[in-house]
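Scroll down for the structure; my scribbles are underneath it.
Here the complex is missing one protein chain, while the rest keep their positions.
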Amino acid sequence: MKKLINAPENVVKEALAGMAIAHADLIDVHFDPDYIVRKGAPHNKVGVISGGGSGHEPMHGGFVGYGMLDAACPGAVFTSPVPDQMLAATKAVNGGKGVLHIVKNYTGDVMNFEMAAELAAAEGIEVASVVTNDDVAVENSTWTAGRRGVGVTVLLEKIVGAAAEAGADLATCKAIAERVNAHGRSMGMALTPCTVPQAGKPGFELAEDEMEVGIGIHGEPGRRREKLAPARDIAEMLAGPILDDLPFQSGDAVLAFVNGMGGTPLIELYLMYNELARILKDRNITIARSLVGNYITSLEMAGVSFTLLRLDDEMIKLWDAPVHTPALRWGM
Amino acid sequence: MKKLINAPENVVKEALAGMAIAHADLIDVHFDPDYIVRKGAPHNKVGVISGGGSGHEPMHGGFVGYGMLDAACPGAVFTSPVPDQMLAATKAVNGGKGVLHIVKNYTGDVMNFEMAAELAAAEGIEVASVVTNDDVAVENSTWTAGRRGVGVTVLLEKIVGAAAEAGADLATCKAIAERVNAHGRSMGMALTPCTVPQAGKPGFELAEDEMEVGIGIHGEPGRRREKLAPARDIAEMLAGPILDDLPFQSGDAVLAFVNGMGGTPLIELYLMYNELARILKDRNITIARSLVGNYITSLEMAGVSFTLLRLDDEMIKLWDAPVHTPALRWGM
Amino acid sequence: MQITADHVTSFLQLVAERVKEQREYLTRLDAAIGDADHGVNLDRGFSTVMSKLPTATDRSISGLLKLTGMTLISTVGGASGPLYGTAFLRAGTAIGDRATIGAEELIAALSAALEGIQTRGKATRGEKTMIDAIAPAIDALKEQYAASGDLLAAMRAAVTACEQGMIATEPMLATKGRASYLGERSIGHRDPGAASAFLMAQAMLATLERAVQG
Partner (left out) sequence: MQITADHVTSFLQLVAERVKEQREYLTRLDAAIGDADHGVNLDRGFSTVMSKLPTATDRSISGLLKLTGMTLISTVGGASGPLYGTAFLRAGTAIGDRATIGAEELIAALSAALEGIQTRGKATRGEKTMIDAIAPAIDALKEQYAASGDLLAAMRAAVTACEQGMIATEPMLATKGRASYLGERSIGHRDPGAASAFLMAQAMLATLERAVQG
């Protein structure tokens, strides 16, 4: 295991300490329970919080700030945070207009957020929750744990954050969040595994000529193992199931999000974006907005995920609204 | 070699094509000769261009836009671009007030930019050049090729770009560039090598418990090979030589730039930033500004570099000025 | 025999020790079909329980179990934190303010724990989770105790059933939890939660055996 760390058990706290200093103008970091909270919280608006295991940086802590999240709760690496964190964060950001919990669909995340929401409700705070589940690699059936929440989470946090900033009430924020989730789909693949610091060994082994297709964001193997393929074939493997699922249609305008898994250099992400753009053009789908970079990651894993979000005018307006966080910033 | 590519020889062009579509609002990409140019060029100001081998993304192409570069010339991976590119870019951005060439100190880059500058001058364009050479890992002596240009290049491009945007003339831009270069120092290390697509094999081999200290940005081995060490020791190894070289002194205000080599996840970069902040605090040096992320990279290499820039008020003002490029954006 | 708060403390200590020992094993199981954190998660939780035990104010059986449940919920995270946490909380609640408990109360407490896991996680048998180890164990415990009236013998049967249940998760297709994302690829791997449940069952048996001997 080759990492820039001191002790595996201290990685999360030490990285949080670094974030706190690097972005002292935007955020405060609270320890025990751990959460990252926007400077000056609570604000006079619906509070928007999220959380999940660490190892997905910049998500979610890098999205705390004006126009996006009010707080983020980082768990241990790839481990959902505990209810104490979400409860404390919920209290810290509650400005009296209620708090929206953005939860990625993983059993642990859902249960821990649920418990926090119950506790917050018991303290008189109005809480609404949205669960993202955009990963088309996983079958969505009442007989399974359902689809995983992946790339759409980033887009949803930006869009709902803008709505909350503009004064939308809790019900409206929840409705917009659900609309974004309903119109977004993702799929990812890995060229290499990653190593949870405390596990010390990679999550799986892959030969030099193999890749995992249909991975989540927790370093787990994907739906299937395949022979390594050229970028254009990989792009088809990811884009095909996404496009067919919603389904996206000729004439749709989308936000195209090409996301690196953490260890993929930007040059490859732009190359993959080029492939995606070609596929969309062939289907007469317009890229109205795009995002290319490492935003929802799995430690040092090399790989890529595509997310497509079918946009409407309100989503575009909210996407374009000013945002000022450590990882996403524009308009200010 | 595991990469998201089609054919090794097409990586640069295909990535450029992706960039062109993803950032169509900011840049145009010209092919044969290849260069990335700011939308609407030339502007009524000093033109600022840079260039170098590809594989360092987002540098330089990601820094083209308002308040930073007017054009960037990407060579083959880790290979300096050719004079035709810099000549074409120089002509494209020349608004009549002259053009500044920002060159990293590598024999190839220096020679190719020199030839381009001669050709541009022959066409009546006023060209000034600044050569960055901030890497303290390399001895600076008249008997060597001198220090490499590394992290300071990013900071310099932002600061000089702001000056040019504000209307500074060519001589002033060059003077500011030289001041930034003179006050900045860097050093880097690698946990893993990287693979040039057309070479197909890693630049060096490292055992599980080894690292390279004093690397450049071209996947080459460093000044020395050492046993892997905890983050705090690595931080000392990098920060020590930087601090002693200028030397930075108690009471100085600096911009602290913690840069990933491309394959290092953000969680480790923030952890390293935390170590750097501690070292600076011990020396009574104030971090007035910071930058944490993968900005000047070596393909998928895992590793980190530190850059410290001693700031004065003008540099701070120029750093804070609005910038809108694919990779750096604030104030607009 | 009657089970006392000291027995519960011994049981918790044994679980904490065994979890620490088996940390890599549990994590390796989780790496195959999950996210490589199950052993690390439980170790973090039970280590914290150990650090809190000495200063616990309510040292009754139910007090200790609730402290354990709360601590697991507050420190483990993931799926197993709320599940095991809820289990210990429910067991504590079932026992109420009894200073000591007998076989019947133990069986009731364990049944309440399982119910808690099922309510929280909404999984049933056959979905390749900890439930596939715990439910058969409790069935065996009840049956054998009803038949023999010998708690120790019944617990031995329970541990055997638990082990069989754990092994039986291997050929299962996961339909709950993280392993379900793997679809067919989850087949052929032991469920990590079933393995940690078996470890707890073994600790319970060992504690009872010592209590009977000692």
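Miscellaneous remarks
By written order: A, B and C. Residues from 1 in each chain.
The working rule: a contact is a pair of C-beta atoms (placed from the backbone, for glycine too) under 8 Å apart; a residue touches a chain by one contact, two chains touch by 3 or more.
All values reported here derive from a predicted model rather than from experimental measurement.
In the full complex, the chain left out of view touches B.
Checked against the full complex, the candidates B:D84, B:E178, B:E226 or B:D245 give a single residue touching the omitted chain, namely B:D84. Screening B:A7, B:A24 or B:M111 for touch with the missing chain picks out B:M111. Looking at B:A76, B:A235 or B:L280, the residue that reaches the missing chain in the full complex is B:A76. Residues of subunit B in touch with the missing chain: 33, 53, 75-84, 106-108, 111-112, 115, 137-139, 143-145, 148, 196, 198-199, 201, 203-204, 216, 218-221, 223-224.
Here, only the chains that are shown with their structure count from here on.
The count of contacting C-beta pairs peaks for the chain pair A-B. Centre-to-centre separation between subunit A and subunit B, using Cα means, comes to 29 Å. Each chain gets one centre point, the mean of its Cα atoms, and the points for subunit A and subunit C are 32 Å apart. We define each chain's centre as the mean of its Cα atoms; on that basis subunit B and subunit C are separated by 55 Å. Within subunit A, contacts with two or more other chains are made by no residue at all. Subunit C has no residue in contact with two or more other chains.
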